[in-house]
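Take this structure first; my questions come after.
On to chain A.
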Amino acid sequence: MSLLEVKNLSIMFGGLCAVDDFNLSVEQGELIAVIGPNGAGKTTIFNMLTGIYRPTSGSISLDGEDLIGLKPWQFAKKGITRTFQNIRLFSNATVADNVKMAHTMHNDQGLFKCLLRLPSMKRSERALDEKVMELLDRLGLADKADLLAKNLPYGDQRRLEIARALMTEPKLLLLDEPVAGMITAEMEDMARLVPKIRRDFGITIILIEHHMNFVMPIADRIKVLDFGKTIAEGTPEKVQKDSKVIEAYLGGGYAKNGNAGS
Partner candidate 1 sequence: MKGKKWIKAVYPAAVVALIYLLVTALRGVGIMNGYYNQVLMFAGINIMMTASLNLVNGFTGQFCIGHAGFMSLGAYGAAVVTSMLFKNTDSVFVFLLGLVAGGFAAMIAGMLIGLPSLKLKGDYLAIVTLAFGEIVRALLRLVKPIGGARGMIGIPGYANLGWILFFMALTLFLLRNLIHSPFGRAFIAIRDNEVAADAMGINTTKYKMTSFCIAAFIAGVAGGLYAHVISFIQPDNFSFTKSADFLVYLYAGGSGSLTGSVVGATLLTILPEFLRFLADWRLAVYAVILVLVMLYRSEGLCGGLELPFMRIRRQELYEEPLFGKKTKGKGEQA
Partner candidate 2 sequence: MKKSSIKRFLGLFLALAMILGMTACGGKKEAGGVDDDTIKIGVVCPISGNSAIAGKYITHGVEVVEEELGGKIEIGGKEYNIEFIYMDNEASEEKTTNVFQKLIEEEKVIAIVGPDMSKCALAGGPIAQKAGCPVVATFATNTAVTEVGDYIFRACFIDPFQGKMAAQYIWESGYKTTAVMFNNADAYATGLTDAFVEAYEGLGGQVVAKEEYSGSDVKDYNVQLTKLASSSPECVFFPNLLGELGLQIQQARAAGLTCPIVCGDSADTPEVGEVAGAAVENVAYVSAFSAEATTDAAKSFVEKYTAKFDGETPNSNAELAYEATQMVLYALQNADELTREGVRDALKEIKDLELPSGKMSMAEDRNPIKGGVVMQYDADGVSHYVSSINPN
């Protein structure tokens, strides 16, 4: 059985069909990229996969469990977390606290233990901190643990978002444009980091990008979206050669996909 099974996922906003009949089956440990021009509906798919939007029709199941109708935090609890295209950190908290915040749902310390700061609570806080520092160390943020998130440089903010998402101990990690707005050097860093995370944590990753040269070397499979519809799917090599993809990216795709926006 595959880890994530998405069938016939569609969503309408008003009369506009933002995503139409999206299907995806993800195996444990895969790295899948969803690409497509701006406005193709990529982020909308992520929003449905994390419960922020409720799809008009279709099904999402993780490990065979249906997730439709759950709230975002329940999606996270089931094991899907994400990063955001427009960075959404807890900007007035420190880097370490940002990561700890993502651990909230695994917290086993009761309210009264916390109010009184009993020794057992202190111990658990320390264990958590060690874990967080280890994670930050792996992502190269350990020396910035006590800075406020809003004071981090841009590239570090992206990495912090990933660190935070990893702290929820997800089965499936969704990365929404992890290299958007990055300079080449930063992008190369990220291209090394993503496969490393996949290897080290043994998790499954879906990422959205439109930088082809970032995606091509790291993805197992690629899905190409345009106007809410899947126009191509397969290995990077196959997709790269697909004529529809080339049209969508180079323009002139309207002629053939005239009905796509309806």
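Selection criteria: all candidates are chains of the complex that A comes from, given by their letters.
Assume contacts are C-beta pairs under 8 Å (C-beta built on N, C-alpha and C of every residue); 3 or more make two chains touch, one makes a residue touch a chain; residues count from 1.
Not measured: the values here are computed from a predicted model.
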Q: Spot the contact partner of chain A in this complex among 1 or 2.
A: 1
**Q.** Touch list for chain A against partner candidate 1, complex
**A.** 50, 52, 71-73, 75-77, 81-82, 84, 88-94, 96-97, 100-105, 107, 109, 111, 114-117, 121-122, 125-126, 129-130, 133, 142-143, 145-148, 164-165, 167-168
